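Apart from one protein chain that is not included, each protein chain of the complex appears where it belongs.
Right, subunit A next:
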Amino acid sequence: MGAKNKKANSDAVYAKKTVKSTNPFDNATAQSAKRQNPFDVHVNKEKFKIMGRICKHDRGMPGVARSKALQKRTQTLGQQFAVKHKTNKFKDNRIGRHLSGDQLTESVMNARYLAEKMSQVRTTQKAQKFNLNDDELLTHRGQTLEEIEQYRDERSDDEELDDEALDADFTSAAHFGGDENETSPQDRQAAIDEMIAEQKRRKNEIDKEKNEVYDLTEKLDANYKLLLPLVAKATKDEQEAKPPADAYDKLLKEMIFEPRGSVTDKLINPAELAKQEAERLERLENERLRRMRAEGEDDEAENAKPKHRSADDLDDGYFVAGGEEDDDTLAYDLEGNLGTHLASKAEAKEDSGDEAEEEDGEEEESEDDSEESEAENYSDLNESEAESETEQPSKKKPKKERPQATTTLDASIPFTIKMPKTYEDFTELLSSHAALQQATIVERIIKCNDPKLDGVNREHVVKLYCFLLQYIKDLFEDASEQDIRGNFQLLSHLMPHLQSLTQLNPERMSSALLDVLKEKFGEYQKNPKTYPTLDTLIYFKLVSNVYSTSDFRHPVATPTYVFMEHILSRARVRTRQDIAMGLFVVAIALEFGSQSKRFLPSVFNFLEGILYISIAKRDADKLEVAPPFELDGPFSKLLAIAATPESKSLEQQKLQAADLVNHTLTLDFKVRALDTTLCLIPEALQLVGEHTGACYLASPFLPLLARLRLKPYPEHVQQHHREATQLVQQLAEQQMKPVALAERKPKALRLLEPRFETVYDDKRRPKMSKEKEERAKLLHKIKREKKGAIREIRRDTAFVQELKLKQQLQSDKERHEKVKRIYQEASMQQGELNELARSKKRKK
């Protein structure tokens, strides 16, 4: 009754009964399945097994092949033969007639159906064309759709599988007499009756159960759709049923959505600020070092990369590099941020809150012109921030050193100054004021014409810069001994403004300055043996202050370098002014090279020359000096002095501004110039001291220093002389390793395409060129194909002949039959005639 219990379980309504297959032959293939008959197989024996050779013809089935060929011929040639000389033929015009059974898809069938329908419509009455109530039944495998739906029962199929056969207990009991120990049955008849009743009862039970299950299922199906929305609704309700928010939650929510305080509000302690500043400077310094090393130096890094890149090179770095620096200029802004995309950076910078910067930025906030469009949006923001900062004095750092001009405001100067239209107006504006006020005026013009405020101001600041350059030229071109110091003071005050102006628009300002330099160079080239006017040298100083002169190649600094080189190596040194100017240029050149540690040969030549002309020579032939200094003559002893008590007692003094304009050589100037030279020599040598080969620049100083008579000079000069001599000697004895090629990484082997060896196949072929070989191969193939084709044709003919023979035999046979029949009929006729004749005879 286990089966019955199982059935009773309602859980197992849909459970499937596992059918275990016990038949051992289940997996065996049928007897009728395709099976090779060993007698059909013909084996071609191979004498030697050759590795790597694929043998296609080691075994064949001639019988099968022949029957296949025959079948094929009957289908093709046979058909053709059958319809030979026949004028009519069957034409298949169905859609997709070439398709076989599998390929006939639904769409093809639909198309066929549609075409059929159309042709029907066309042939039958035209009135039916618009008949919508066309009740033609659609069928699937011969059954209408309705029929299929009616008999479809998607219920599980286990019920039907219940075996009607008798179960094991019963059979063992009934058929084999049962156990001996069992209680003896009353009699056989009673047992059978009982069994029948039992069987009937069981059937009834099963039927009932089935019906119940059916009903339940029906009910469940009906109710399911009603239940479905109920389930979803319940969960929603649960959500809604939340306790009302209390005050705390409300507050919390409010606080969540409240705008957060900006980061600028955060207090930054001085230590952090210093750290940020240090980081910024370090970053800028790294940038600068990279530019300094640029081309000539890091060939190591460059060599690592392949020099040539093919057009097909897909290494994408190539494009990225081009795309990044399209037309933005890379420049520092006033805060010293380096970059092209300042708009975004500036914002971040404001967040991080550089108060010190901002403070300075009050008067010189500026950004690169690349962000011009956004600048207007930010300008008010900046102002408000600046205001808010003034309200918080506690945060302020102690002020940095700041030009006095901003603090001692002169009441006579208006706060807003319009940009003067012409240079005359500009000079008029400045001329009535003292140096400090002039600087203030310039500063205010810059502030009122900040490009951020108005687009026109872009042009204004460029104009202002040009005016200033012109102003410097006018100041220094014909400066006299009296006003030179004042002019330098003014320049000193103007310098920060010139710098900030350049930062406003590096491109325009630089090209303006370059134009001026070019003009100056042109003027100088007309007379290369004399020193240019002082203003030219002032421009050099401007370049030194404003630009990053340590770059390996710089659009402004490098031409200036070349210009200075020309002056130092060409211009004759004859007057006090020449000497002072030369030393001035030397000092600027040293500033240029102070970080890059690069040297200008003429600087050293010039310093040697100054030493040379300071030596009172009698026999000039032993010492060497390079041009522009003269070996002999009055100009070769320009700075030499005789020993006087006056010269001995001179105080230490730097070179004076007046020396740059004065022509007459005085005793104190001679001492001063020599002293400065002696100070500049170690400085110049220290720049290059670390490089291999510095001894070549140091050693020429030795004989000159040795020949210098120190007796007439004061103590400080002698002191400087000693220091210089010491350094020169130290450098001149430099020891160097022989120049050798730097160690290079071993070159990786080139990876080549694998080379395939030709396989030896024991066939001797004449050696041919590649094309010929190819041709021979093709010819061979053609030959084989031809042979095959001939064989096929022969077999075709044989087949056709056989067919013809068969036909012939058939027709012969038919004719024979006919003849036979005719003979038969004729003989019968003859028999009847004979009979008739005989009967007539008999009658007679």
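Everything that follows uses one rule, which is that contacts are C-beta pairs under 8 Å (C-beta built on N, C-alpha and C of every residue); 3 or more make two chains touch, one makes a residue touch a chain; residues count from 1.
By our rule, contacts and distances are computed from a predicted model.
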Name of the absent chain as recorded in UniProt (options "E2 NEDD8-conjugating enzyme", "Large ribosomal subunit protein eL14", "Leucine carboxyl methyltransferase 1" or "Nucleolar complex protein 4 homolog B"): "Nucleolar complex protein 4 homolog B"
Touch with the omitted chain, as defined above, among A:Y531, A:Y561 or A:F669: A:Y561
Option touching the unshown chain, where A:I417, A:L583 or A:L704 are the choices: A:L583
Full-complex contact with the absent chain, from A:R59, A:K203, A:K648 or A:H691: A:H691
Residues belonging to subunit A that touch the chain removed from view: 281, 284, 288, 291, 295-297, 299, 303, 325, 327, 329-332, 334, 336, 338, 401-403, 485, 488-489, 491-493, 495-496, 499, 502-503, 506-507, 510, 514, 518, 521, 525, 541, 544-549, 551-556, 558-559, 561-563, 565-566, 569-570, 583-584, 587-602, 604-605, 624, 626-628, 653-657, 676, 679-680, 683, 688, 691-697, 733-743
